[in-house]
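Every protein chain of the complex appears in place save one, which is left out.
To keep things simple, chains are lettered A, B and C as they appear, and every chain counts its residues starting from 1.
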Amino acid sequence: MGGPVGGERPDEPAPAVSGRDTKALKVHRASRPEGTRVRAGAVEIGGPGFVVMAGPCAVEGSEQVERAAAAVASAGAHVLRGGVFKPRTSPYAFQGMGEPGLHVLAEAGRRHGMPIISEVMEPAQLPLMEESTDILQVGARNMQNYSLLRALGKARKPVLLKRGLSATLQEWLLAAEYILDGGNEQVMLCERGIRTFETELRNTLDLAAVAWAKQRSHLPVIVDPSHATGVPELILPMSLAAAAAGADGLLIEVHPRPEQAMCDGHQALTPERFQTLMRRLPAVLGAVDRHLWRPDGPAQVARAR
Amino acid sequence: MGGPVGGERPDEPAPAVSGRDTKALKVHRASRPEGTRVRAGAVEIGGPGFVVMAGPCAVEGSEQVERAAAAVASAGAHVLRGGVFKPRTSPYAFQGMGEPGLHVLAEAGRRHGMPIISEVMEPAQLPLMEESTDILQVGARNMQNYSLLRALGKARKPVLLKRGLSATLQEWLLAAEYILDGGNEQVMLCERGIRTFETELRNTLDLAAVAWAKQRSHLPVIVDPSHATGVPELILPMSLAAAAAGADGLLIEVHPRPEQAMCDGHQALTPERFQTLMRRLPAVLGAVDRHLWRPDGPAQVARAR
Amino acid sequence: MGGPVGGERPDEPAPAVSGRDTKALKVHRASRPEGTRVRAGAVEIGGPGFVVMAGPCAVEGSEQVERAAAAVASAGAHVLRGGVFKPRTSPYAFQGMGEPGLHVLAEAGRRHGMPIISEVMEPAQLPLMEESTDILQVGARNMQNYSLLRALGKARKPVLLKRGLSATLQEWLLAAEYILDGGNEQVMLCERGIRTFETELRNTLDLAAVAWAKQRSHLPVIVDPSHATGVPELILPMSLAAAAAGADGLLIEVHPRPEQAMCDGHQALTPERFQTLMRRLPAVLGAVDRHLWRPDGPAQVARAR
Partner (left out) sequence: MGGPVGGERPDEPAPAVSGRDTKALKVHRASRPEGTRVRAGAVEIGGPGFVVMAGPCAVEGSEQVERAAAAVASAGAHVLRGGVFKPRTSPYAFQGMGEPGLHVLAEAGRRHGMPIISEVMEPAQLPLMEESTDILQVGARNMQNYSLLRALGKARKPVLLKRGLSATLQEWLLAAEYILDGGNEQVMLCERGIRTFETELRNTLDLAAVAWAKQRSHLPVIVDPSHATGVPELILPMSLAAAAAGADGLLIEVHPRPEQAMCDGHQALTPERFQTLMRRLPAVLGAVDRHLWRPDGPAQVARAR
């Protein structure tokens, strides 16, 4: 049985989806009507349990990661995030700690019992990343890096595919199709805001894209409200909205001291704000027949379904 | 006491809002921290009660309006919508019934005990519209029609100001400022999707704009998921997401027979789908300490959850 | 004989234009294959002569207008521009001098033998504007102000219709269709930059829209590089490019002292820069078989190069 579809209850008939694409794709819901469930360590994504991935934008050192990991773990996050290879607009910006950072992240993940997710930027990094991470993240700028997508089709770890800054919905699904077509069926889509004329916020979070993707595709859909808004004050309401829209999880930047972050500190939540978010999520999830994911599975959370 | 702010509980302190605008405006929250409540007939918008405005895109005749009004009233809608002056891209498209349509709409509203909302396109229509409608709607294409905004500043009825297709958040607030500055403080903002590169859906619903506007301004914020998505299947999840994001209400197109509509039938909900939506809203509203508006106020709606 | 079409020489066959619109419109080239020529005073727009309209963004007083008019007239401009009713984003910005400003502008035009163009914002201003101006300008924010368009369809003066900030090409033509359908065939289209994600410049000048409109429609097309770029350094190259792309004229902001302007001074040319532009235009126009418009017609303008 798959997770709910775009705000619909599981016991209601799946909505008829109109569309302009006629060619059947592996990524389409018709290819797997029950929905795909992705496994990262013990965590399952795409079922009724809602998964929260949290941590710093960039791994900066072991103390920072440990503090972030401890904070998000105690607040109830399921997956630890942290970038070690950082795609940066300027060649002179901090480019990430690289391999040493990966070990720091992996250790923190083990210590706190959380699988880890980190970004892979090129095929050459794959052997290392496959060995050390639990989820391979593809950044928005690489969504149509087809060489990378092809390589990920052969990877043995799940992939979280961020939507490109100006990728259409069809292009997003077709990018996922590259990975599925290569043989890797453990793919998640991630909406992280698109680039529009609006400049007040960092990007424009497209939650209709989430509901659309849930209807059109069988892949789990994750929302990244940190990059989407770039403003800590909006991450709580957008996380609740994502849950209500039918997302399967969140990817959130949390930093023990945002004002000292080497990367995107302006949009990171403090541990306190993240705790508030985790306290507020269950009520909205319950309203759409979901719940925060738990190791003991959905049995205990039975809502008589 | 004002309505909740952008996903925050009313009893939590309002978040500090960073911003680039330094000039204090009447539209800013600081000018009325408790929030503005708009009155349309007996209905109050901007308090804890969440208000649903529904009805056909265009008034086509008395039978159609009566059937739509009966359907949305019985499902629990609070305000009846219907256009009689229709701004259309082509001069050869149906331009609305005009004044006779207004009387049809007003009568249906009276019959079912609902105040009505209808679009005003130019200052010359104001005397008629002020007399016959309860809320004056400004369409997206007229958001920066300053002559109209100035005239509405002198109107004695509340105004629902739709965000322009490519209006920035600052321009949206400044358009409202024209009306407030003219002396009419009964203004609501309405997010109805912005124009982006994405073509799969009609527009891109910007729910972060809703949370942002709730924090930055004291005006109630309404969401129009019908124009924002243009797809009936997405109206339910986007309505739930809007409620979770902190919106104060919805504006939804409902048509007794969408396939026969003279305007935008492709995006209208059937009465059945609208009923489903109204059944699903309370749980999400409850999760953010809101409830569907009721004449007898919030006292009775104790959260027995 | 009509003006050249989108970079094509007049003596070459008009290109076949592919398109998705099937309904024949009055605005389509097929309705008047020879092209429309607009008359403003003695000036003809849409023939082989290329017309330059120049002057300040806003009329600020008689000295400023006189200095601007003298400068642009001596440099060879054909039409004097100046706003007296100013649509401004903020209600607290300078809103224009109104009717007194119009008389100032009209007098300066008479003194220097130039017809004048000024913006009309609402139907109620039309009687005054029709009497005092030679071309009625519709601003980008009013492109879909259908009440205004309908009124202009009855006006006895030519109309310059600016493309909306996010108007599609089809919507632009359909807005013109409103005016043509009302009976006024003296319409010019004006490309003034569209709103995109790019923020370095004020707008994105869409010169392909100019060539497209010349092929698809019989109406003259004017380019406004001042609003399109917002940067004085780019107005010269964009004016030359517009001429090469097949535009029929330019609308340019010139201010005797840009740093003191009450409106958009940052994008106004000084008289000196405007002179340079007027000196540089003829060579590019000659390369596409056009020339600066002259009262005595094209015969005398033999290319003595």
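Assume contacts are C-beta pairs under 8 Å (C-beta built on N, C-alpha and C of every residue); 3 or more make two chains touch, one makes a residue touch a chain.
Computed from a predicted structure; not experimentally measured.
Only one residue in the set A:31, A:62, A:144 or A:270 touches the chain that does not appear here, and it is A:144.
If you put the hidden chain back, the residue from A:174, A:190, A:208 or A:250 that touches it is A:174.
By the touch definition given at the top, subunit A reaches the unshown chain through residues 23, 87-92, 121-124, 141-142, 144-148, 165-166, 170-171, 174, 177-178, 181, 195. Residues 6-8, 15-18, 20, 166, 168-170, 194, 196-201, 204-212, 214-215, 228-229, 231, 233-234, 236-238, 240-246, 280, 283-284, 286-288 are the ones on subunit C that touch the missing chain. Listed here are the subunit B residues that touch the chain not shown: 166, 195-197, 199.
In this text, only the chains that are shown with their structure count from here on.
The rotation relating subunit A to subunit B, fitted on Cα atoms, amounts to 180°, rounded to the nearest 5. Top-ranked chain pair, ordered by C-beta pairs in contact, is A-B. In this assembly, the C-alpha centroid of subunit A lies 32 Å from the C-alpha centroid of subunit B.
Annotation: 49 Å between the Cα-based centres of subunit A and subunit C. Multi-chain contact residues, meaning those touching two or more other chains, occur in subunit A at positions 166, 196-197, 199.
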